[in-house]
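Omission of a single protein chain aside, the complex is shown with its protein chains in their original locations.
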Amino acid sequence: MLKKYYINTDAQGLYNITSYVRQAVNESGVNSGIAVVFCPHTTAAITINENADPDVQTDLLFALDKTYPDRPQFRHAEGNSSAHLRSSCVGASETIIIDDGSMVLGMWQGIYFAEFDGPRQRHFFVKVIKG
Amino acid sequence: MLKKYYINTDAQGLYNITSYVRQAVNESGVNSGIAVVFCPHTTAAITINENADPDVQTDLLFALDKTYPDRPQFRHAEGNSSAHLRSSCVGASETIIIDDGSMVLGMWQGIYFAEFDGPRQRHFFVKVIKG
Partner (left out) sequence: MLKKYYINTDAQGLYNITSYVRQAVNESGVNSGIAVVFCPHTTAAITINENADPDVQTDLLFALDKTYPDRPQFRHAEGNSSAHLRSSCVGASETIIIDDGSMVLGMWQGIYFAEFDGPRQRHFFVKVIKG
């Protein structure tokens, strides 16, 4: 089963998509397997991080800006090369284990769509594999 | 089959877990498929890197400290935001191919639990999928 979800991003940020992935797992009826969450955009990514203190997300975005800044030497005319870089370093997908019908996530883990170049209408896919 | 392994980390570092993953693959009896190694913590990660010269691990940890430093602007009260960042940049999981009953790893590759915020008791999961 392949599910496609749309989200509207209003700025760069981390958008919690855990409930969408959970819904896809539930609808699949798969008891044991994996779920692959995939981002089809090259200036965004999927990541897993803390779902409790929102300061963690603020700090992550701040540090990503510092670690992967815009650089005057960049040639790409769209001006979003640092977003492309963040996409490759954070990564296009996450794979989550399913056991006993549920995602095996740590207590503090949430799944996030990382927007590095919005606002945009974006989408992502969830593929559930039984096994 | 889902396996859960515990490790005690005594400090930040790379802990070689290749033998645990190999054991999970062997116990699964799966001849062809994949193994997903998943870290359920948001200040740690799973990575694959050189298993020979221990200087590589020393250099990796040194460079991670320089690349993703603690920053005075961080707000998260626990003071470990750089560990959260490393977790997202190194990544929560690795997927390894299984062929002929064994992991398909390069000669120099080992699988590591990357502790960015210890000492802690940690755990990780290995899920084997036949296919």
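By written order: A and B. Residues from 1 in each chain.
The rule is simple: contacts are C-beta pairs under 8 Å (C-beta built on N, C-alpha and C of every residue); 3 or more make two chains touch, one makes a residue touch a chain.
Here the structure is a predicted model, which means the values were calculated and not measured.
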{"item": "Hidden partner chain, touching residue among B:24, B:44, B:89 or B:126", "value": "B:89"}
{"item": "Absent-chain interface as seen on chain A, which is shown", "value": "2, 33, 36, 38-42, 67-68, 71, 73-78, 81-82, 84-85, 87-89, 91-93, 95, 125, 127, 129-131"}
{"item": "Residues in chain B touching the chain absent from view", "value": "32-34, 47-50, 53, 55-56, 58-60, 62-64, 66-67, 89-91, 94-97, 99, 104-109, 129, 131"}
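The rule is short, and it goes like this: only the chains that are shown with their structure count from here on.
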{"item": "Approximate Å spacing (C-alpha centroids) for the pair chain A, chain B", "value": "19"}
